[in-house]
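All protein chains but one are shown in place.
As written, the chain order gives the labels A, B and C, with residue 1 at the start of each chain.
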Amino acid sequence: MSAILKVENLEASYGELRVLRGINFEVERGGVTTLLGANGAGKSTTLRALCGMIQRSGKIMFDDRDVSRMPTEDIVRIGVAHIPEGRGTFSTLTTEENLHLGAMARPNKKDEIESDIRKCFEFFPRLQERRNQQAGTLSGGEQQMLAIARALMLRPKLMLLDEPSFGLAPLVTRQIFDILADLNKETGTSMLVVEQNASLALELADHAYLIETGSIVMSGEADAIREDESVRASYLGY
Amino acid sequence: MVGAKGQTPVISIQGVTVKFGGIVALDSVEFDILDGEILGLIGPNGAGKTTLFNCLSRLYTPTSGNIAFMGESILGQPAHRIAGLGIGRTFQNVASFANLSVRDNVRIGAHSDTRSNPLFDALWLPSVRREERKIDEVTADLIGWLGLEDVAELPVGGLPFGTQKRVELARALASHPKLLLLDEPACGLNHDEVSELGTLIKRIRDERGVTVLLVEHHMSLVMSVSDRVVVLNFGEKIAEGTPDEVQKNPEVVAAYLGDGH
Amino acid sequence: MTQTVHTNAQAPSASVPPYQPAPAPQAKLLSLGNIVSLLVLALLIAIPIFSEGFFVFQMTQMLVYATAVLGLNLLTGINGQFSLGHSAFYAIGAYTCAILVELGGVNYMLTIPIAGVVAFVFGFLFAFPALRLEGIYLALATFALAVATPQLLKLNAISDWTGGVQGIVMFQETFDVPVPFGLPMDPGTWTFYLTLFVFAVVYVLALALVRSRTGRAMMAIRDNPIAARSMGISLPYYKATAFGVSALVTGIAGALNAIVIKFVAPDSFTFIFAVLILVGMVIGGVGWLQGCLIGGLAMLYFPNIAEVFDDIVLWVANIGGFADALPSGNEMQQQFIRLSGVIYGVILVLIIYLAPSGAGGLLRAIAGRIKRLLS
Partner (left out) sequence: MELFLQQVVSGISTGAIYACMALSVVMIYQAIHHLNFAQGEMAMFSTYIAWQMMAWGFAWWIAFPVTIIVSFMGGFAIERVVFKPIQNAPVLSHIVVFIALFSIFNSLAGFIWDFTIKSVASPFGEGPFMGSTLLGKHQAGMIAVTILMLVMLWAFFQFTRVGLAMRAAAVNPESARLVGIRVETMTALGWGMASAIGAVAGILIAPVVFLEPNMMLSILLYGFAGAVLGGLTSPLGAVIGGFLVGIVENLAGTYLGGIGAELKLSIALALIIIVLVVKPEGLFGRKIVQRV
């Protein structure tokens, strides 16, 4: 399989503080890749750097195009949907308006967009019930569903997911990960998932990278890493 | 509990509940931190660690429950009195006074341990000079103890992250706290730096006699330095005990690794 | 860097090498800063000796403005709060002085500290509602204060004291500031030295305050309020104190202004004047108290910027040989004067773009470069 995203020597910093020290990784077309690591290791920063939300340098190839100098808005336009940590809900707008916004980067074809919104509601009936409610009043799980649905409205080629389990109860987290697995299977959308819950992420992903203070320290097939004692040790200390 | 018998709690968290709107961030959490121990507080993202931390430093007020420090409730005290009572803290992503020098940052740490008033300060009266000497001594001592002499006169904002973290520690220790709250001190450090941090935390307890509450994601750090560990998940305490006991607790394993394990 | 930094923490906890705490560096008496300060002071003292009349008056006015800039900078530069309304505290100082001298028969020199105290009280009281306001909201509240001040001063109900729209003319018997102790100088020179003395005292006390525990607490709030609070610093107390002290210094400047001009009237204390103080502070350098003299100069010459501009254009035209193409000198100057608001608007924008730290920042950058060259 070819890589839909290929990252070479990516560096990023917040002002003076250098957070990424030249990392390399790939996401396979149609596959799910996960980035694992402790708090502050640079996982979210990687996603933000990919989308041009912070200063970065290095080479980022998406779908055989060099996007390393492209502004965020344009990267979205060519099919990268980023679901930020904390979900990035437009909290005072309604659920439906949030979904409309997801299609903002697409040509304004009313019928297509309306039909995509209907599909989203079929997939997430909970969202349909809440379509006219302010998105900020939704529960954490519903907001995460909304964030995924909003990303789907782009008809993306690649989804970047930042901590989909953040603040969700185990059952809901499980549900969200099942949805992601279904989506990947049905639509073939490639995914890059950043996650603290290593076990869940490794179940979903086929490939994994382990990141520590801004450098990648290990990579491999998800199943292999899952069974690796040393990785487990750095997660639970045993 | 290890070595807990007969020791007095420095701080006692009694049935603390915090609700934001309809969301329960902490649900009747209860535990003690004993004199001279290092207590690790862990839990997955969103478990309520930071909320509890903010209750202890009085940035939040619990919806119900009580927090007693040295036997007295702190809930009636405003946030700025907490340092004066003897509770110091550091911040997750360092919160230094970026434009001020390392020395001034540490001096400000001694604020709650000293007295002055603006009028006397402007006139630089003898009492002010005495107090300043006291502050300077404490500051110089800590700067030496933490090896910050070379950067003492530089503005903190331009220093490397790891150094800023030590300035924060020096600043927190300058008021001679009884209890030190560390909010994810390992965040953003690499392997070697984390193990140095572990040594430093033990030194703070051993050499400075400070009780430590360590809120942390980094398992191996928590497990290697803590005397006891408390585990939170979804706002509830799910385990408490020695690092060994906690690591074997099936609920903890499930919380961290998912039900599959 | 990171490596050297962490070697110390690696020291095994069992055998910590005994160390000698390094003594805190004592402030050197003959530091570069002190030498420059003394030189500037000497220069100021010498002014009336080498010049007279209007220039001495202008320098007196400059010192008054410098005091006001110092006051605002204590609030904004040191404590991080904004004010577009410092004209109000300046007015309070000026009116306190004028009323006490004219209606109370109080010695005008005595009114200077009294004006400071009155302004402090007003500032402290205004600070209480203002405490809850941050950034742009505080700017709004103080903007409203500045716009309302002239109207408040004109209130009929208090016109017995304030003189209403007319204001108060001071020293009506002699029309001059009385020179005390039979000193052999003219009133202008005396006013200059009085102003210089007051400025110097206020400046030294302000600097001492900033370097003390109180000043550090104020700067801590500026840099990081949440961290400051957890260091045991009371935000309400120090923010209100900063507001009060800032108003005090500005009020003293107002009192000096009343003495220098010998006249107070509501329309001298408009929003535009508040803006002028702000401009002085920005040019001098926010957070750099030493810049207040530069700020004072800027306030003095800014309103005349058009004439300066006119001179520059003429000079360039003469060199370039196209002076004939310009409108006649007087006419052009008139045009520039009418455009002065545009000129200083543009200069302000340029300062924000090119030298956001003001003259202070530029001077420090230059000093830093010289130091590096020398070492």
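The rule is short, and it goes like this: a contact is a pair of C-beta atoms (placed from the backbone, for glycine too) under 8 Å apart; a residue touches a chain by one contact, two chains touch by 3 or more.
If you're wondering where the values come from, they're calculated on a predicted model, not measured in any experiment.
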item: Residue among C:I47, C:A115 or C:V282 that touches the chain left out of view; value: C:V282
item: Which residue of C:L39, C:A148, C:V201 or C:V316 touches the chain not shown here; value: C:A148
item: Touching the absent chain when the full complex is considered, from A:K43, A:R56, A:H82 or A:R130; value: A:H82
item: Touching residues (missing chain, whole complex) on chain C; value: 76, 82, 84, 129-130, 132-133, 135-137, 139-141, 143-145, 147-148, 151-152, 154-157, 226, 271, 275, 278-279, 282, 286, 335, 338-342, 344-346, 348-349, 351-353, 356
item: Residues in chain A touching the chain absent from view; value: 51, 53, 72-73, 76-77, 81-82, 84, 88-93, 97, 100-102, 104-105, 108, 150, 154
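Everything that follows uses one rule, which is that only the chains that are shown with their structure count from here on.
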item: Contact graph of the chains (line, ring, star, complete, other); value: line
item: Central chain (distance from its CA mean to the mean of all protein CA atoms); value: B
item: Top chain pair, ranked by how many C-beta pairs fall in contact; value: B-C
item: Cα-centroid distance, chain B relative to chain C, in whole angstrom; value: 41
item: For chain A paired with chain B, centre-to-centre distance based on mean C-alpha positions, whole Å; value: 33
item: Centroid distance [mean C-alpha coordinates] between chain C and chain A, Å; value: 52
item: Chain B to chain A touching residues, read off their complex; value: 23, 44-46, 157-158, 161, 184, 186-191, 193, 217-220, 222-224, 234, 243, 247, 253-261
item: For the chain C and chain B complex, residues of the former touching the latter; value: 1-2, 4-13, 16, 19-25, 205-206, 208-209, 212-217, 219-220, 222-224, 226-235, 241, 245, 287
item: Chain B partner contacts - residues on chain A that touch it in the complex; value: 16-17, 19, 38-41, 140, 163, 165-170, 174, 196-200, 203, 212-213, 233-238
